[in-house]
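Take this structure first; my questions come after.
Other chains dropped; remaining ones untouched in position.
Letters A and B mark the chains in the order given here, with residues in each chain numbered from 1 onward.
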Amino acid sequence: MLSEAAHGVFTIACTPFLPDGALDHASVASMTEFYLQRGATGLTLLGVMGEAPKLTQAESLEVVRGVAEVVAGAVPIVVGVSAPGFAAMAELAAGAMQAGAAGVMVAPPSSLRTDSQILDYYGNVARMLGDTPFVLQDFPLVTGVQIAPDVLLKIFAAHPTCVMLKHEDWPGLDKISALRRASDRGARRVSILCGNGGQFLPEELARGADGAMTGFAFPEMMAGVVAAHQAGDRARAQDIFDAYLPLVRYEAQPGRGLAIRKHILALRGAIKHADLRAPGAGLNPDAIAEVAFLIDRQERRLAELGL
Amino acid sequence: MLSEAAHGVFTIACTPFLPDGALDHASVASMTEFYLQRGATGLTLLGVMGEAPKLTQAESLEVVRGVAEVVAGAVPIVVGVSAPGFAAMAELAAGAMQAGAAGVMVAPPSSLRTDSQILDYYGNVARMLGDTPFVLQDFPLVTGVQIAPDVLLKIFAAHPTCVMLKHEDWPGLDKISALRRASDRGARRVSILCGNGGQFLPEELARGADGAMTGFAFPEMMAGVVAAHQAGDRARAQDIFDAYLPLVRYEAQPGRGLAIRKHILALRGAIKHADLRAPGAGLNPDAIAEVAFLIDRQERRLAELGL
């Protein structure tokens, strides 16, 4: 079961499809192995971004089962279960836990505004989920919901099953500092893993985050930065980060990120096809050439650094 | 099958629940009879508003089947199938048609902005739905997507299966006029039924709409206004409308409308319980008293008018 002690790199898995739009079960397996071999200490499925909303409920659970089979308990699996209604959320959460998940993740619906609306919502979520541990996904750029640090602390204090914050307030470095200072003064400390494509990972770790939860197509970057940080070598953490940064940046393009990520994962053999499920388009030749140029430079830079 | 000739009042059905949150099958049946007895010439299920997103896929189809059984082919049923991905949309559309629907309804996803994005999207929808007739739901207040009249006309021209516009541009009276003028000059004419709780129904009919598609808890208002309009009696149409207007207005409160509507439907015996599925709250005593005051006045005004 997922706990406050979770740390390291929870890779956000994409959902691989065949060119005809069907789920690519073989690639679900190969992708899972790819992530585990590159240092994933956890896996996150069906996040608010990506193609989770394009899956039917049955397909969602097939993905969870496919990943869980390969993982075989080696690392915890977190499953996104955000839904407009609690009935669908409860159904998906129960199915995911049964299929092998260690916890679920819930983003706030975009209608929430005031502090008390947010507190009420997560109170309902916690009651509805019962014993299931959950991750609060804090992603204002996409949800439009801003959660103040003191509201997060109230949620953590009231609901022991809220064990992790997926931090994606962009970049919200001061929010991490505020939460960790509160814990130093006695507030409950939950795990903080950071998203945003890893764009601010070195600073996030320095501010007190426990790792990354993001899907950059070179997960070894996150693993390397986290390891160097844990070893106390800030310069090395930043060296590794900087070597990958041109591509991190390129992948962070809104509206194109997933196509870029899948293209690279296919190039690297993690999945067989880069196809997105409709509606959604792949990369054009210009973009493919730009990615190739950046990967080539990245490899040379990593070699220079002896990585 | 739904066609361009559809007109009259397509009542938007609510989804009745038991106090414990389960679907109330008995009320699905009684509500359907209630609507048919009060002049519905069609029924619309699982719209973008209301509680459709709170249903599981299985429940959605149960509702369609429950309504279709009572309707027994007497009037066409339209089923909302808007979904983030085409796979889920296709699955739900196929299920709905099999369960007895005459057509489906698709609102644009809120990410659409430019004319060409909108044209592309509905091109994909039409191809994906095949022979299934569909309604284009134009509801900028909720979707944030604005569709210009010339873009609508291009969609109608390109896709013969797009047979109806659910007009909910608030109120968009000039849009109705523009579309009808274009038809007078030879553009394809589709059915236009209007939403927005019926707040602008007399003007909408005068501008060329074919009727209403909305869920005001007194559907006899829409039926009466449409009948008077068709009989050419504009003053009578407005008299009927005005008698109901204080309550139409009260029900149009954003965020409270559905609770008010269900409260009245339960008062009238159409459904057994006014409960909303979580998250969603019922009416407090102040609001219940306000509704009672307005219904009492409405009855007296209708009697004055001999209605």
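Assume a residue touches a chain if its C-beta (ideal position, glycine included) is under 8 Å from a C-beta of that chain, and two chains touch if they have at least 3 such contacts.
Worth saying up front: this structure is predicted, and the values here are computed from it rather than measured.
Engineer: With 2 copies placed here, how many are in the full complex?
Structural biologist: Per the structure file, the complete homomer consists of 4 copies.
The definition used in the following text is that only the chains that are shown with their structure count from here on.
Engineer: Round to the nearest whole Å and give the separation of the Cα centres of subunit A and subunit B.
Structural biologist: Going by mean C-alpha positions, subunit A sits 39 Å from subunit B.
Engineer: Any idea which subunit B residues touch subunit A in the complex?
Structural biologist: 21, 51, 53-57, 59, 83-88, 91, 121, 124, 128, 277-279
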